[in-house]
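One chain of protein is taken out of this complex; the other chains stay put.
Order as written gives the chain letters A, B, C, D, E, F and G; numbering starts at 1 within each chain.
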Amino acid sequence: MTTSELQKLLDSVKAGTLDPSAAAQLIITAMRAAPVEDLGFARVDTHRELRQGFPEVILGLGKTPAQIASIAARIVASGQALLVTRAQPEAYEAVREVVPPATYHVEARAITLPQGDIPRGRGTILIVCAGTSDLHIAEEAAVTAELMGNSIDRLYDVGVAGIHRLLSEQRRIQSAHVVIVVAGMEGALPSVVGGLVKVPVIAVPTSIGYGASFGGLAALLGMLNSCATGVSVVNIDNGFGAAAAASRINHT
Amino acid sequence: MTTSELQKLLDSVKAGTLDPSAAAQLIITAMRAAPVEDLGFARVDTHRELRQGFPEVILGLGKTPAQIASIAARIVASGQALLVTRAQPEAYEAVREVVPPATYHVEARAITLPQGDIPRGRGTILIVCAGTSDLHIAEEAAVTAELMGNSIDRLYDVGVAGIHRLLSEQRRIQSAHVVIVVAGMEGALPSVVGGLVKVPVIAVPTSIGYGASFGGLAALLGMLNSCATGVSVVNIDNGFGAAAAASRINHT
Amino acid sequence: MTTSELQKLLDSVKAGTLDPSAAAQLIITAMRAAPVEDLGFARVDTHRELRQGFPEVILGLGKTPAQIASIAARIVASGQALLVTRAQPEAYEAVREVVPPATYHVEARAITLPQGDIPRGRGTILIVCAGTSDLHIAEEAAVTAELMGNSIDRLYDVGVAGIHRLLSEQRRIQSAHVVIVVAGMEGALPSVVGGLVKVPVIAVPTSIGYGASFGGLAALLGMLNSCATGVSVVNIDNGFGAAAAASRINHT
Amino acid sequence: MTTSELQKLLDSVKAGTLDPSAAAQLIITAMRAAPVEDLGFARVDTHRELRQGFPEVILGLGKTPAQIASIAARIVASGQALLVTRAQPEAYEAVREVVPPATYHVEARAITLPQGDIPRGRGTILIVCAGTSDLHIAEEAAVTAELMGNSIDRLYDVGVAGIHRLLSEQRRIQSAHVVIVVAGMEGALPSVVGGLVKVPVIAVPTSIGYGASFGGLAALLGMLNSCATGVSVVNIDNGFGAAAAASRINHT
Amino acid sequence: MTTSELQKLLDSVKAGTLDPSAAAQLIITAMRAAPVEDLGFARVDTHRELRQGFPEVILGLGKTPAQIASIAARIVASGQALLVTRAQPEAYEAVREVVPPATYHVEARAITLPQGDIPRGRGTILIVCAGTSDLHIAEEAAVTAELMGNSIDRLYDVGVAGIHRLLSEQRRIQSAHVVIVVAGMEGALPSVVGGLVKVPVIAVPTSIGYGASFGGLAALLGMLNSCATGVSVVNIDNGFGAAAAASRINHT
Amino acid sequence: MTTSELQKLLDSVKAGTLDPSAAAQLIITAMRAAPVEDLGFARVDTHRELRQGFPEVILGLGKTPAQIASIAARIVASGQALLVTRAQPEAYEAVREVVPPATYHVEARAITLPQGDIPRGRGTILIVCAGTSDLHIAEEAAVTAELMGNSIDRLYDVGVAGIHRLLSEQRRIQSAHVVIVVAGMEGALPSVVGGLVKVPVIAVPTSIGYGASFGGLAALLGMLNSCATGVSVVNIDNGFGAAAAASRINHT
Amino acid sequence: MTTSELQKLLDSVKAGTLDPSAAAQLIITAMRAAPVEDLGFARVDTHRELRQGFPEVILGLGKTPAQIASIAARIVASGQALLVTRAQPEAYEAVREVVPPATYHVEARAITLPQGDIPRGRGTILIVCAGTSDLHIAEEAAVTAELMGNSIDRLYDVGVAGIHRLLSEQRRIQSAHVVIVVAGMEGALPSVVGGLVKVPVIAVPTSIGYGASFGGLAALLGMLNSCATGVSVVNIDNGFGAAAAASRINHT
Partner (left out) sequence: MTTSELQKLLDSVKAGTLDPSAAAQLIITAMRAAPVEDLGFARVDTHRELRQGFPEVILGLGKTPAQIASIAARIVASGQALLVTRAQPEAYEAVREVVPPATYHVEARAITLPQGDIPRGRGTILIVCAGTSDLHIAEEAAVTAELMGNSIDRLYDVGVAGIHRLLSEQRRIQSAHVVIVVAGMEGALPSVVGGLVKVPVIAVPTSIGYGASFGGLAALLGMLNSCATGVSVVNIDNGFGAAAAASRINHT
């Protein structure tokens, strides 16, 4: 119930066409209602675009292809953009049956379908990536950011052990509006990048590494303890989350 | 040996029909005996229903289908209800051979056979679940609670990032006698639910998540540190344990 | 705004004594209002007793004596029972200045003042404690449970290494309505107690121990992995939380 | 050496007033030079404001009062704004001797002196804080953000266990340009806030808690695993870092 | 109630001097009774010497001097040997008031009073210690083992980085009946010792070290993963536990 | 070189049949020599039985079937008993080709061949096991202990949640010379057993469990923090190590 | 741009054949340029040999065979030596298609092709290895060190539990210029070796072990806490890194 609907209802009460008791009940009911569609195993939040600027996104992890397809169909039917992250090829097969025009991004492991009227962000989101092995996550960020209406630039394989690779690209780095830095192993890249730019840096630790990398823990701790200012961190391998945060920054 | 049996034995001693030495031996033996049936690899506790209100439950994890079937057959033969948790389909195949009427709950990964006279609980156990990916655990709790004689209500996919989905169901939440809250990732849902109700809340962290979720550790720690009162916690993915605790509450 | 207040307001609209626009504004305002008193550094929730059965409790940890005294004064002034946990003697000095009749429980490190009309719980809460060193936490639970309207029974120093100490008290154990088990070191006591009773067991790990106890982590993990059913767990050293959960069970 | 200085140098070479070898040496030297002042134990970066929008900040932790004062004097002498975080009162005593107009913020444990021409940010930074015990960190963020040229709004003690305290302030929440959410214990607040706004959310876990809070680890993991989008995280107790990141967002 | 007491009671029943009902009650009572003396805060187990070969030992950690003295007095009064571990000098002051002949071992931080008839062990317990900093723990083991009736031999400061120090003492090492090896840092000494002897080796990790020693965790893990056979491990800094285990071995 | 060989050599020097320089070289060489057979990838220690009472044991983990078979053949050829632990069926196939009489113990995952003259231990080693899922490890201990010359007794599936199962077998428990206790989940069983016996207890944590069991860490920490005396601990799932330690105790 | 190139450019400016503005632009461009070849997914650093003494090495982990082959082809084409570590057989298949003479080292899981003019190191690198199961890592170190121009010596299966195996090889140990020690389980070997030699020791923990080895963490912590001086440590299973560090030592 919007403010104007409430005003109209109260006008009806004044006009005597609506009984005060009935009106009270209607208001209470509206306060309880929510734009949520119940599929039994999931409640699709079809008004999320209104509240948060982008429709509900489906995390493919831990859901069956059938569940993913069912939620995807409902989102697309409501005219909204579709994004499924961590989607296996089987999930894409299931989604394509009910949403034929959907695209599968192999490197990013994401299913997308642009729809609706996503506003454009103010500047460019630069995605910096330390090594070839971090590509999955960097591409998840890239696909997400693009679908959310942002221009993106990619700067890949510029780890700190060959610092000149990074320094030789300072122009591109400094023209970004937000920088996403994806790195595994020791996760040192965001500290160096954070010292080169004035804009916000979102750091994404990846699970790339072995031994004392402990599944990305080393990179995560490194980024949280960054001596550079302006760096904030998302979960290990969370390319989507970094892009969503960067997109919010780019749209505010 | 019950108190009445002891009384009878002592009467025999007084009547001279039983020698004191023999009686002493009988009492000592009875003190050592226990209603436990030894299968070699397992000791089936067929009197557990008397002591604890529900027969012994079989944890399928780490047992072979043959071992599970053998224990299941023994429990059913003693007239008690059967519950096997974490049961793979192969385990069900083996159990069905010796206990044909047993049912397999795919989502809950549980085998059940209601038997005996399970008393009904006092109220409803509400099972709240944060996301679609937590369904396995929520259903394990639901199947367990039902078999233990409780009415249950399900409220699924109401994670805190869309708090209105939860708030719009306050009536159902507040009519529960006990609430089980199942959540992975950050495990914040029990804190919010705990602030909305007067009744006990059992929190179940799940291993759903990735990266710094560390197999459910993040959710577990979140729930243990809940700022809401009245929340207690069970092991990660322990839907069964939550239901058993809730059922004890509902039957006391 | 209660339902009856809403009805009255709408009657005024119908009677024409209240303009619909003004009424709409009043309703919106009421929806936003909350029974919260803002002290600048804290928002005292003076209606919590209505919603959750017991007033807001002050966690003394990390608050200055002056802050504690200020919140305490506000709670007492609203006619509600006072409970401050983890209170240092200095905090008590500050509270006593503004709430002279408040009591300090040295062993439990708690400040209390019973007030208002706390309903009595249905049965007895038994507090079992493994060793002398766990007394602080057991007493925090005892003081909390008593203030919340519960009868309590104490069974202290009955650790599992001398199992006969526990078994010889089975009668008291089995007459409880809820059992709180407080244990440090390996935290094995709840598993044994859980196997002896039909009622809910709330386990409280304590930080008592050294070396690989890791500040209570060993006991916490032990309790979460309990092979007994019906056991749920609260945070390390959280005697208050266990009592609050037990009291909810005892009042439902 | 700026581009114009380089152009001038090369003009001299062409004009014959500068020998090519000498010029080569000058360029090489300039490439190696950096605007860094060496105090022996520290290299003060007096050009950081040019590169990053705010001068070098002194982390008080692990430095002696004399070291802090010495660096502070150098920064102030270069006409830049002064910020010392994690400053003990003794550090303030030492700083005041050399920088008399500096201010000490007791709650925030920070020393500040506004200087130079810090540009104003675009909107308001809202600082949300879960509990009274998190005030130190929230205030560190507030003092930092203000000194960096941002308007701030404070919303304190609105933890998720009393969700209505937060929901009743939705208007303030939704008018912010960036939101910093400070929370200890389970760290659930950023997930709820993240679901209510469209703007970026910076989450700050605090070390408030006990037992399985493990010095803020529980809150940190909770925030990293947030199911809300648009949330990024800084180090435990890093109010300064959150404010710096938020200020970058607010100035981009 | 011993077997002979039970026989006697049943003889009385047969003789008619004891009513069967009364006898039944007596037996039930005896089954519940246990040789435990309740001091309120502690249950002193005065029969432990009968069951386990050595009286109850007082862990000083987490107990007040008054509590320690009170339990100590009770143990000594029952004619048993006294051992208080982890005893601060203040605890000794309190104990000496009630048990004047007690001795304080400064290095071992233990209070002892030999009493009763402790049987002698079969051979010598050798206590090997890696470094000077591990002396506290080695001495706790030595004092404990001696009081429990064992001959002991000390071989201190023979860490593996100077392996010849150890190898030059092979004769003493090989004449021991049990070996206790105390080591901090990397905890490698038990592996080397385990490869030199045929007898059981009890390894005690100590919290000596810094950085990645993590309070003894490195040594503990090292010892648990020992590639030598015949090595078992006790808790970090648990010199007492090692001696108690060694004494059991030496007395069996 | 044995002492008698040395004596003989020196006699030759005196007799003039051996040059002092040559003798010096021989002694130096002997000091360097060791009864080790180099297979390239492994050095088989064929004199270990002399030094430690039992020949070298092959840990199957991380070795190829061919490597295992090659080492096994060499041990058997030297007339010693063969034990391969953690042996997959493929390893057994390879071993059987070169050592046809070897036996495979499926439950224990071990390959054995008794040979040589292993002395008998003094008493019985009792192997107590908490649950059916711990059988693999308990059997590894049993097979090892038997091969090492010990009489063994098995007491399986007597977890603490049904404490009467354990207490009813006290006679068997108390007649053991050493007790090995195998338990997963919370690992509480050794504490209870340790309180019932006078003899040494070796605790073996298993990786049985899920969630916060963390691969046996919970059981391991529980056992290290046992409040019972006389308990020492081996690595998670190390049934072999427990048996080897118990056998040393039983042979000393 | 080298110094001589810069001198030449400035001579042209002086000679008037190059405009100062154009020259300025050339210098700026050169400062930004770097000898990096961009393959889209990777930036091959073909000048690394000049800067660091050995060309870029390909970590096979997390790269597809096609990616590995593509980078390998580019390195070989530039006349440099090829080393791919952690290479699966499929990666070798792909590399062989584009670099036919490349060799696959099965035990070391490495692909190599010697090329160019690698200088010889000063002495021998000794690779010591605790057990047969550590061979993969020891061989990775051996293959790497050889390709980098070092003489190597192998001393395998000399774990500390049979210390004589190590001591009998002291001559070889003491003739090394650098020692690499590879060990899993408790990781004690570097401490013993470090005490026997004067030269630098590089310790490599391996993930060999089970239970509380926690994937090599126990060995890693043991090595970091080594009581021997002169020992430094690389990541778990990082045979390559140890060899690279040893080679730098051997070439300096």
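Everything that follows uses one rule, which is that a residue touches a chain if its C-beta (ideal position, glycine included) is under 8 Å from a C-beta of that chain, and two chains touch if they have at least 3 such contacts.
Please read all numbers here as calculations on a predicted model, not as lab measurements.
Novice: Quick one: jot down which shown chains the absent chain touches.
Specialist: Over the full assembly, the chain not pictured touches A, D, E, F, G.
Novice: Going by the contact rule already stated, which one of D:Ala91, D:Leu166 or D:Leu220 would touch the omitted chain in the full complex?
Specialist: D:Leu220
Novice: In the full complex, which of A:Ala24, A:Ala110 or A:Val192 touches the chain missing from this view?
Specialist: Residue touching the chain left out of view: A:Val192.
Novice: What is the set of chain D residues that contact the non-displayed chain in the whole complex?
Specialist: Against the left-out chain, chain D lists 32-34, 36, 40-43, 45, 48, 59, 61-63, 67, 71, 86, 205, 207, 215-217, 220, 235-238.
Novice: List every residue of chain G that touches the chain not included in the displayed model.
Specialist: 51-54, 57, 123, 177-178, 195-202, 220, 224-225, 229-236, 240-242, 244-245, 248-249, 251-252
Novice: Would you write out the residues of chain A that touch the absent chain, in ascending order?
Specialist: 130-131, 159-163, 167, 185-188, 191-192, 194-196, 209, 211-214, 217-219, 221-229
Definition applied: only the chains that are shown with their structure count from here on.
Novice: If you average the Cα atoms of chain C and of chain E to get two centres, how far apart are those centres in Å?
Specialist: Each chain's C-alpha centroid was found; their separation is 38 Å.
Novice: At what distance in angstrom does the C-alpha mean of chain E lie from that of chain A?
Specialist: Taking the average C-alpha coordinate of chain A and of chain E, the gap between them is 59 Å.
Novice: Residues of chain A that contact two or more other chains, please.
Specialist: Each of 220, 235-236 in chain A touches at least two other chains.
Novice: If you go through all the chains, which pairs of them touch?
Specialist: Chain pairs that touch: A-B, A-C, A-D, A-G, B-C, B-D, B-E, B-F, C-D, C-E, C-F, D-G, E-F, E-G, F-G.
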